[in-house]
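Every protein chain but one is kept in place in this view of the complex.
Here the chain labels run A, B and C in written order, and each chain numbers its own residues starting at 1.
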Amino acid sequence: MTATAPVARVFSSDNAAGASPEIVEAVVRAASGQAMPYGADDSTASVRRRLSDVFEREVDVLPVSTGSAANALSLAASTPPWGSVLCHRDSHINNDECGAPEFYTAGAKLVPLGGEDAKIDPGELRVAARHKAGDVHSVEPSVVSVTQATETGAVYTLDEIHTIGSIAREAGLRLHMDGARFAGAVASLGCAPADLTWRAGVDLLSLGATKNGTMTADAIVVFDRSLTAELAFRAKRAGQLASKMRFHAAQLDAYLTDGLWLRNATHAGAMAARLREGLKAVPEVALLGAADANIVFCRLPQWVTEGLLADGYAFYHDRWEPGVVRFVTSFATTPQDVDHLLRAVGRHAA
Amino acid sequence: MTATAPVARVFSSDNAAGASPEIVEAVVRAASGQAMPYGADDSTASVRRRLSDVFEREVDVLPVSTGSAANALSLAASTPPWGSVLCHRDSHINNDECGAPEFYTAGAKLVPLGGEDAKIDPGELRVAARHKAGDVHSVEPSVVSVTQATETGAVYTLDEIHTIGSIAREAGLRLHMDGARFAGAVASLGCAPADLTWRAGVDLLSLGATKNGTMTADAIVVFDRSLTAELAFRAKRAGQLASKMRFHAAQLDAYLTDGLWLRNATHAGAMAARLREGLKAVPEVALLGAADANIVFCRLPQWVTEGLLADGYAFYHDRWEPGVVRFVTSFATTPQDVDHLLRAVGRHAA
Amino acid sequence: MTATAPVARVFSSDNAAGASPEIVEAVVRAASGQAMPYGADDSTASVRRRLSDVFEREVDVLPVSTGSAANALSLAASTPPWGSVLCHRDSHINNDECGAPEFYTAGAKLVPLGGEDAKIDPGELRVAARHKAGDVHSVEPSVVSVTQATETGAVYTLDEIHTIGSIAREAGLRLHMDGARFAGAVASLGCAPADLTWRAGVDLLSLGATKNGTMTADAIVVFDRSLTAELAFRAKRAGQLASKMRFHAAQLDAYLTDGLWLRNATHAGAMAARLREGLKAVPEVALLGAADANIVFCRLPQWVTEGLLADGYAFYHDRWEPGVVRFVTSFATTPQDVDHLLRAVGRHAA
Partner (left out) sequence: MTATAPVARVFSSDNAAGASPEIVEAVVRAASGQAMPYGADDSTASVRRRLSDVFEREVDVLPVSTGSAANALSLAASTPPWGSVLCHRDSHINNDECGAPEFYTAGAKLVPLGGEDAKIDPGELRVAARHKAGDVHSVEPSVVSVTQATETGAVYTLDEIHTIGSIAREAGLRLHMDGARFAGAVASLGCAPADLTWRAGVDLLSLGATKNGTMTADAIVVFDRSLTAELAFRAKRAGQLASKMRFHAAQLDAYLTDGLWLRNATHAGAMAARLREGLKAVPEVALLGAADANIVFCRLPQWVTEGLLADGYAFYHDRWEPGVVRFVTSFATTPQDVDHLLRAVGRHAA
């Protein structure tokens, strides 16, 4: 990213960004010499040590190639086929993975719950967690899955996560966290990762990294290590055990080195805040939703949306309701990118 | 790989190698700037064009993260759950993927057939292809899967592949090729890739690249394009649709540029030939199996095996039968690596 | 059932009844002599002829042992694993089969829709039928499933079914009918079974018979006969191809002889009407829901419910909302049974 880099116009998702330079360098280093395959390499071991440090306890780690694989494998290890997954109705696992959880679990059922800002409503969860438990005519409540940060960019507070965790624990359910934007949540809350996960009862975390700086590497962080052996078989069987695992591991290792993961997320959040701040000044724009992570929802007049599209900007619009627009920033978004977008909005709104 | 690179001592598999410099460079280039996700990027389009050139016809392409995923997805698109996959009893899909085909196909059955050098015996195939067809009490023969080059490094001749193709076609079965070492087979035969695949009736090819120079990218090449839409849904659902697809595509694009894929395979084959040639000169060593691709099977005295292991060499031994050893070379193996190994064998055998 | 038969006190479901005498006699007849297994017997052929008569066209028939099997097999033949089943949120397939559809379909997704009286709202269906069609990130709308009569005893009118059928057809979706109480719906509407099914676009019908007089036999009636071969494999694989099929077929054959199926359903409906009429006269009782088939919903004071339970009556209560009670009549319910219940209600209410 030099000063002459072209302005970034894709705000549709943080997956439009490339990769952090530190991660690129790690991959280049990994490319020479020999290494043992299937995770028996040094980088994979290092990733496990670094994540054990980050989470202040021994964890197991399975690097995987996508967040959908991380979610689906985690859920498959958390519910029998006749179980149910309690999740928000707007969750990625429910809407955007083409039934990956149903495939990996051999047909478990996702039970969609309501709640503001795509956060599960504890009252609804309390009822669903006991719904027909033990009744063979109905699927058995088995696991709760929360997304942190949520699909709308909101962040569960520590209290909220602990409440969810208590409900799950009391009902004997497992707890999975889809952390596609976990770093953003930690950055936003400024809390210890341990407090946000296993100390609140999280058994398995889908640790998103691709949206925050890696190329092709996400991971499952296993807090309930009694599930590790099963996950290893499931991952192999799913075609998720890379032979040259070192290339996934090198990405994750660099991601976890010197706090790069948090730095990237903090930057993405700051860019979203800058965008939000700038949009506030435009009277034709109404900001919507939470202001927690790197996602900005707002309502734009139609002519502004059309003007931005004509300028070459890419973003989701009119998908939730007419006039509602979503902008997503990333680790690679620059202040210039944001300001350029803001100027375009101002120009079309005027 | 400079002159001072350490000697490579891992001959257990070609997946112990790193990545080709051209591919590393392509990944570095792909890491800056924005790109549309999920395969809507320019590199993915380029890969499709290059493979259409290589195969002399329009093909569709799905980049995936492992060969097991390529195989399992291909088979799932080729058989109903109540179908059978006719394959060699020594095939990777039958033995080394932890039931990935059974998982992806929702429980189809692999029917293991015999044959020399891990090549399917046409006579056995002819019988199996009709076995209880149409009988609801039995699984329905649905697809043949051949490995080219085979698990022992042998290469089906063009005639052999066409015979298999005829049997499949006449019985109304699909034909899948596990091309984990496809480049090695093409290099060995010196034939047109089209002759070895769709002109022989191959519907779907698992195009291995990881063992031959890429980091994390294999692909499904779709000749029967009526299967493409189904494969796209299946891949997404399997967690195999990478958001930053450009990073897989960039690897494959470089792999297919200026014949790198064939060059790498030719080199690996030459290194195996050099090793074979050198071993011939050692009276205590008996060469075994075909001499087609980059795999060398031989029988070593136990003290030689033990000596090599003590030297830090890694390779499979005593897995097939006592005394039988397998060495695998790769695109990254140097003549020095081979000679070093040969000297060690000679020293221990003496 | 002689005059001295004990009063029937189980109104929880029509599955508490025994079997029609005509059906018992048919089973006794089937028990002697030899017959070819797996549906190659004469009774199975006769069932197919009788159903072809009933539906005024050639149909195929698969006798199965439960309604859940009929539903799950039908849905599995109607959607790929990455598809969705559009159904009412109160439907049996969604709530009461422990995920049988998800199991048989290898993980398709049930999309629950709203609507009065457990009938699918056409407006919601119209939206859901196109929702993200063709988008690999989402499950693909594939089949609509209606329950006729519905889970609350309401009956879709001919017009309503034809509207659902049009929406399905226009969106390219299949249409399945869960006819656990199909006979009751036909009896209530007084229409031709053909008009209620294939003429409205129904591809597959789960023909319930167990609740209406048979012992252990339901059936799938196949209107889209291109699905028959697939269904046969699926049924065998699911353990639903009975070796002594004649025993299922004999039940269905008698069920379809001389209009027994309709007579039984008409009787059950009349008993429900008698009950409804009687309850109207009790001021403490409020009737609820549709008055179409053999299910009566009402609101009872708590002391009446408790009194009935103390009398030995069995029925569902406080399951939908507090105070709401469901009574189900059957082919075997007698006027005396109804009057006895009414007297008990009157006594406790007074």
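The definition used in the following text is that a residue touches a chain if its C-beta (ideal position, glycine included) is under 8 Å from a C-beta of that chain, and two chains touch if they have at least 3 such contacts.
These numbers come from a predicted model, not from an experiment.
The residue from B:Gly107, B:Pro122 or B:Gly346 that touches the chain not shown here is B:Gly107.
Only one of C:Arg49, C:Arg169 or C:Lys244 touches the absent chain when the whole complex is considered: C:Lys244.
Interface residues of chain C facing the missing partner chain: 1, 5-6, 8-10, 13, 15-19, 21, 23-24, 27-28, 30-37, 64-73, 97-100, 103-104, 210-211, 215-216, 233, 236-244, 247-248, 314, 332.
On the side of chain B, the interface with the absent chain consists of residues 81-82, 95-99, 102-103, 105-110, 136-139, using the contact rule stated above.
On the side of chain A, the interface with the absent chain consists of residues 38, 80-82, 106, 136-137, 140, 230, 232-237, 241, using the contact rule stated above.
Simple rule for what comes next: only the chains that are shown with their structure count from here on.
In this view the innermost chain, defined by its CA centroid being closest to the centroid of all protein CA atoms, is A.
Greatest centre-to-centre distance from chain C is found for B, with centres as Cα means. Our note on geometry: chain B versus chain C, Cα centroid distance of 52 Å, whole angstroms.
Distance from the chain A centre to the chain B centre is 33 Å, each centre being the mean of its Cα atoms.
Among the residues of chain A, those touching two or more other chains are numbered 97-99, 103.
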